[in-house]
Every structure is written in structure tokens, then in C-alpha cells.
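Okay, handing you the structure first.
Complex shown without one protein chain; remaining protein chains in place.
Take a look at chain A:
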Amino acid sequence: MKPHLPLLAAVAIISASALAYEVLLMRLFSIIQWHHFAYMMISLALLGYGVSGVFLALNRDRLVKLFPTWTMANMLLFSCSAPMCFLLAQYIPFNPAEMLWTPMQLWNLCSIYLILALPFFFTANVAGLALYRYKDRVSSIYAADLSGAGIGSIGIMLLLFLLFPEKILTVLMLSGVVATLLVSSHDLERSKPWVMLSVIIGLTAIITPSASIALKVSPYKTLNQLLQLPGTQIIGRYSSPLGLIDIVKSGTTPLRHAPGLSLNAATEPPEQLAVFTDADNMTAITRYDGNPQTLGYLDQTTSALPYHLKRHADVLILGAGTGSDVLQANYHAIKHIDAVELNPQIVELVQRKYAGFTGYLYSSAHVDVHVDEARGYLAATGKTYNLVNLSLLDAFGASAAGLYSMAENYLYTEQAVREYLRHVSPDGYLSITRWIKIPPRDEAKLLATVIGALKTAGIAQPRQQIVMIRGWQTSTLLVKRGIISADEIARLKQFCNERSFDPVYYPGITEQEANRFNVQQQPYLYRAATALLGDRSQAFIDAYKFNIEPATDDKPYLFHFFKWRTLPEISSLMASGGSFLLESGYLLLIAALVQAVLASLLLIVLPLRLWKNKLGIEPDSGNHLPLLAYFFCLGLAFLFIEIAFIQKFMLILHHPLYAITVVLSTFLLSAGAGSYFSTRLTAGTETPILMLPIGVIALLSVNYALGFGTIAEFLLKTGSLSRYLFSVILIAPLGFCMGMPFPVALAKISRTNPALIPWAWGINGCASVISAILATLIAMQFGFTVLIFLAVGLYGLAAWCFPRLA
């Protein structure tokens, strides 16, 4: 039986909506909670796919008789549950900050998973039952499902530019309604009640006041804490996929945002407006009346050091944000400043909306603002600068609590440092300012990364080119393109003495000089710097209780400090105030993996034990085991490759949003096309033909992984449009082949034991959930290249299982 076109369109719409809902939930929970919890909640909510597979496997024959009704019911249930489940989940009093103290919070977290799993359960039911209903045409259904997801990945990015995230819930509600109407159009007479219900739900979605879907932001996020102050109010709100921006004006109490200010400073900042991204990560737009004296406080921070070592003609500020580093350069009368900022909305605020407030800072004749990703800008420019500056690009709170541990960051890798240094003119500096942590973690890892970059760049004497200082709150590391002179050292000492900062390292420093003003239990950073610059740097890295291995483009995790070896010691210190030593981001990822594995075992093994017959497995038959292995391997491998190449191509395409959107949608759309094309493979002998797409996947993946340096080198020399075009050309054949193994195997099962189709769908769903979490953990430990090779191995294993599927 052939699925009619409206049904395929409806499956595609539901699949698009499910992917959009997944991305949207990540945005919404990143705003109301924190990103890493959002990641865990949504990863586990996707187990709704696994639950659906088991549910369909046990009830398939009953449900397939009611196919149109069942499909429309699930589509409308998705419509209603998408906004309702989110609203319900945000009313669960889950406070991540209390998790280590209150076990009750774990139950709250589990309740959130379960609630959020519902909409995914409904969407999975639609595709899962359609695969069973049209078992002769599984490739068409799967193609619609994948293509829909591809369109969804583009659609949600567009929607996030156009609408506030909470408003998109209404759009998703309507998409479920449209999908239902499409299915009903095939047999309008019998579907009248469903049409009526769809119209009612649609109208409800449209006329519901938007205020009824309000975000309930955690009271512990810095935005809400600032709003507690009398007279403080939000005066502007802007949204994009890069984040929700809130502008806050203080009332009676001035904002006074001046992180890292010296204790000797007597001045305070001028009037400021607070800028929050996702209700956190506070920065400030500072009033500037053209009088540099009002900016004196900016000379009292560690990041002012490079301006005191010598005069600079031009400066490049990476991550210019709301402009405080540009103001600092202004204060030091820099003739030309290039400021690079990723978020166009932030630039728009400083350049237009608050142009007068900032003294037309971003429109000044000597300031050029570039809306670009830092490394993307550098790849496209041949300019060199006296100073390249990166200061405090992440907020203290999240950074200190280890929340960024699983977030890739390509700004602080060996390759990035080498790229920065290529754009530093001779005798110029690269300056990186970071938060102080006790005991040191990212400062030590950054040092290891910078020193590693210098060593691999063939610098003979890195110890002659580095200086570092620290205050009580921030540290600044300078790398010079040349040898540090005695005059520069004298100036550094004077700068530190005047501001009560401590030198961490300069050529010729002694331990006594490194711990005078801001006394630490031991001169940790001095010892780290001298050890890392010495011959036994690897021994120091190994002996350190946190992971301070240099970050690279293949393992871009500057904030991943976790070492299993240290866990018992930290666990023993939990009650004595040592909970902050736990790298919570990494441990949450492990916790998510454990939960996903346990849930998958429950969903796969339990029905196998209890209802083997009902699943459609013949007694004493071992045939289901290769099937289980096959679909599990596919579920893991597909996402391993997808995730690894999204990250790899980000190095070529640079802009995180566009890179993710282009790579993901290309993978999904081409896989959809591959699935559709796979019908031609199923007509002849299966095994050798399946080997063809798997062989191509292996060949392309391995070649891309091993030759990525050459590909990147070639593409980075081309224009922006060509880079995107070439990336699509490179990914499309890979995605095309990756779309085939799933429908080819389903088609084979449909001829021998079609009852197993829903079960296979569920296995694949469970594996996908595990895969997303496991991929991050593997990449953190071994890098993306290893991840790709593992995926190829998994495809190989699937190919071995394929002949045994019958």
C-alpha cells in the first residue's frame, strides 16, 4: 500500500515540529534554568521515542486498524502537549543549585523528564505507526521523517530570529493542527470530528493571550537577583537563536559593573545599563560622555596591563560585547580599534539603540565593528595588530560552577592561539584575561594550551615570551611576538605595585615575588607556569588533580577539568564545603548517560523478557538479537558522525548558528533523499548492496577525518559563500548514504517479520538518546576524530549483523 502525499507531508511536518520543539526546549530551559541542565532534561525527554517504540510494538495490530484516527489523535495531542508540558515543567520547583544538598531535587528533575517526554512520545507514535502501516514503503515514510527534521532545523532558526521563544510554542501548536488537517483531507467525510477539533485547537492557540505563556526564570539567575533591587526594571528585550537579551536599568542603586577592579581603585564606573543573555552572563553598557577620565576605573583592572608595557597603534578586540574593552582601549588613546562581536543584536544596541548613551562608541571614526565569529574574522583578514585582546568572555558564576565543562569552545585551543599570534605584529601582544579560581583550573589549562601552542609553532624559548599577572578576581596572560625586554618587566612590576596585583610569571621571576598582595595558600599559578614552561610539563599535568591537558580543535573543552582520580577526595570533602570542587557539568553528563542507559535497558530488555510473543518474536528464536544490535548500532553511529562533523565544519564555517543549521539540515535532507532512493537497493540482493552505502560512509568519514586539515586549509582561502557551498557538497553524499541502512533493513524485516518494525523503531530511538550524550563524553575524552572512527566501526558492526536480520 502506498502512503498518500498529504500523509507524507503530515509526517514531515510532525517531524519538523519535533526537532523544532527539541531545539526550542533547549532555548527555553537555558533561559529559565541553565544550559547544561537543559541539555540533560531534553536528552532524556527524547526517550519518549523509545517508549513509543515499545508501546507500538505491543499494540501494533490494534492501533494499525485505527490508523488515521490514531495518527490524527497523536498529532493533536502533540499540539496541546507541546505548550502545556513546558508550562507544567517550569512550575515544578526544580532548583539545580540545590541538587547537591537536597535529594528531593532529583525527583523534581525526573518529573520534568517524564512531562517533557510526552510530546516526543506523540510525535514518535505518528512516524512509528506509519512505518508499520506502510511497511512496503518504509523508505518513503522514513524519507519524509528525515526531510521534515531537516526542514525543522532550518525553520526553528528562522523562528528564533523572528519570535520570542515562548511565542514559538504557539507556532508548534498550529503545526500539529495543520498536520491533522492534512491527514483528514484524505477522507474528509469520516474525519469531520477531527477537523472540528483541529479548528478549535487552532483557534484556541491563536486567541490565547500571549501573556499566559510566560517564562518562569529561576530566582537564582543574576537577572532576577538584580530585579530585586528597588526601582530596577527591564527596559528592552531582544531574542535570537544566540540568546535572549534583557536590558535592565537600575533605579536608586547604580549598577557599578567593574569586575577585577583593583582594591586601590578610588573611582567607580559611570552610569551603566545591565545586559543579560539568557537571564545570566551580565555585562554592562557604560555611559561615555567623551571624557576619558570617567573611564579611569578601566585602568585599574589586570586587562589594562598591555597598554602599560608600550604604546599601541592598533588593537583587535575579540568578543567586544557591550564595549568595555573598547572603552578601555579608548582610555589609552588607541588610534584604531577593530572590534569583533558575534551577536548582531548586541552590536545594534551599542551602535544604534543606545548610541547616545555610549557616546557613539561603535560609530567612532577610529572604531570598526565587525559582526563575526572571532576565528572566522581572523581567517578572512590579513591584518596584524599591536594587540589582540580577549577578556572575560564568560560570566564568573557559570564558569566557576563548572557549568561550561561540556560546551565546546574554539576560542581557547592551541590552534586558536596560533591563529591569534599570526595576527599579532612583531613585538605586539596577545592578551587573554580570565577569572581567578581557587584552586586554579582554567588559568592553568589556558597556560598549558598557550605554551603547547607556542611549542608546536616551533618557538624555541616560550618562557621568554610570556608574562602573566593576577588580582584577587582576574588574571591576565600576555604572549609577545618577540622576547620580553627588561623595560617591559620593569613596567609590569610598576603596574602591579600600583594596583596591588601579583606577577604570576615573567622571565626571571622568583617565587617570593609571586604571592605578595593577593596571597594564596601557595603560589599555585606561578608554580603551574614555571612547571609548564619547563621540561617536565607533562608530569605536572599528570600530577595535577584537575584536567589541565591543553585544549585543541579536536578536543575543544577548555572548561573540562574533571579527573576520575580526584573524585574520591572531593567526595570526602563534600560536607566540609568542598562541593564546588565537583565539576558538575561533566558529572551531570555522566548521570544523564547512566539514566539513558538504564531507561533504554528497561524499554528494550523488559518487554523482551515479559512480552516476547507480543513483540512478534518467535519462541526460542535468536534472530531478534542481530536486529537489536543492528538498529542500536545505527542509532549510535548516525549521531556520532552528525555531531562530529557539525563540530569539524564549525572550524570552517565558524559561525556556530549557521554552521549547525547548514550541516545538520544538509545531513538530514540528504539522508531523507538517501532513504527515498534506498527502495532501489531493496529490489535486488540485499547484503552486497547495503555494503555499498556503508562502504561509502566509511570511506568518506575516514577521508574527511584524516584529511580535514587539508580540506579546511583549502576552504578557508575561499569566500564565505563558497565555504558553505563546498561544505554542503562534502556532507551531502555522506548524509545520502547514511539515510539508507535504516530503511533498507526495515524493508527486509517487512518481508520476513513486519511485526518487529515498531520494536526496531524504539531501539533506534533509545540508541539516539544514548548516542547524543555518549558522543559528547567520547569527544571530551578522546576527541572528535576518535568519535568518527568509532562510528565507522559501528556501521561495520551493523553491516555484519545485516545478513542475520531475517
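By definition in this document, a residue touches a chain if its C-beta (ideal position, glycine included) is under 8 Å from a C-beta of that chain, and two chains touch if they have at least 3 such contacts; residues count from 1.
Simple rule for what comes next: contacts and distances are computed from a predicted model.
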Options "L-lactate dehydrogenase complex protein LldF", "ABC-2 type transport system permease protein", "Protein-L-isoaspartate O-methyltransferase" or "Ferredoxin": UniProt name of the undisplayed chain: "Protein-L-isoaspartate O-methyltransferase"
Residue among A:Y49, A:F540 or A:F802 that touches the chain left out of view: A:F540
Residue of A:S111, A:Q225 or A:T679 in touch with the missing chain, whole complex considered: A:Q225
Touching residue (missing chain; options A:K437, A:R463, A:R481 or A:K555): A:K437
Options A:S111, A:S425, A:Q464 or A:N518, residue touching the unrepresented chain: A:N518
Positions on chain A where the hidden chain makes contact: 95, 97-98, 100-101, 219-221, 224-225, 228-230, 252-254, 256-261, 263-268, 397-398, 400-401, 436-440, 472-473, 500, 516-522, 524, 527, 531, 536, 539-540, 542-546, 569-570, 573, 575-581
